[in-house]
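For this view, one protein chain was removed and the others were kept in their places.
Right after this comes subunit A.
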Amino acid sequence: MAKGVLVDITRCMGCKACQVACKQWNDLPSKNPEFTDGLTSPPDMDGYNYTIVRIEVVEDKKNNDYTIRSAKRQCMHCEHPACASACFAKALQRDPKTGAVVYYPHLCVGCRYCMLACPFDIPKYEWDKQFPLVAKCQFCFDPEGKYDRLGYGLAPACVDTCPTGALKFGEKDDLLKEAWNRINSDPKYLKHVMGEKEAGGTSWLYISDVPFTTFGFRPNLGTNPLPEYSHNFLKWTPIIAVGWGTLLTVMYHYTKRREQVASESNKDVPM
């Protein structure tokens, strides 16, 4: 069964231990922190950061006060990943066993269509390199073994290191049940599990007491699996190729014959 992680935003204290663990496990280069707007650093995921903790100030209208909320962002590992369907070289593939959407660098051409296709804006690029690659969270799954945790039955590095239980690793179906249990047993939660239906469902699920758009989720996320949009177009390709080809061949011979007849009888036959 597909694995998942439940992110409970109300339990996150914004310590960024997950961000550090991710860098360490995946051998990602470190850099001096940059704070452009608030406590989030770096401001967004990039070619060397698979995950960031977004720390945001939220207005608490009931008590006329402000409160701070933080949420870890990373690849959602969609059940029907738009990025994988958009890749024309199969450099992104979903592992059916774990549900991890994995990047295979040796297949990548570098067209960056995945970055535009992703509804969560996750894939990033190593812009400063001569031969740049795409960077995104691999769910700590590595078919080659070096960076693998999921394959050994371990939780991802970020979940393993989380001190507050804001991240919980498990079977996706169980986590979804738990998410709704938590929501229904405490009125502070919004009645919405981010990732249950968005883009056709994702392996990472979020529950929160403040709107998800606070942390950069698009407000207009649809629930249709995005690969369907491409499929509904591409399915016509063989029909058009064969049908159009036949029609053109017929037209070619018909109009040619017509031209011949016209020149033989020396009359102008209008089309």
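Everything below uses one rule, namely that a contact is a pair of C-beta atoms (placed from the backbone, for glycine too) under 8 Å apart; a residue touches a chain by one contact, two chains touch by 3 or more; residues count from 1.
Everything below uses one rule, namely that contacts and distances are computed from a predicted model.
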Candidate names "Molybdopterin-dependent oxidoreductase", "Probable alginate O-acetylase AlgI", "Ni/Fe-hydrogenase 2 integral membrane subunit HybB" or "ABC transporter ATP-binding protein"; UniProt protein name, chain not shown: "Ni/Fe-hydrogenase 2 integral membrane subunit HybB"
Contact residue for the chain not shown (choose from A:87, A:101 or A:194): A:87
Touching the absent chain when the full complex is considered, from A:11, A:112 or A:192: A:112
Contact partner of the left-out chain, one of A:31, A:177 or A:256: A:256
Touching residues (missing chain, whole complex) on subunit A: 44-47, 82, 84-91, 107-113, 115-117, 119, 121, 124-125, 127-133, 218, 220-222, 224, 226-227, 229-234, 237, 240-241, 244-245, 248-249, 251-252, 255-256, 258-259, 271
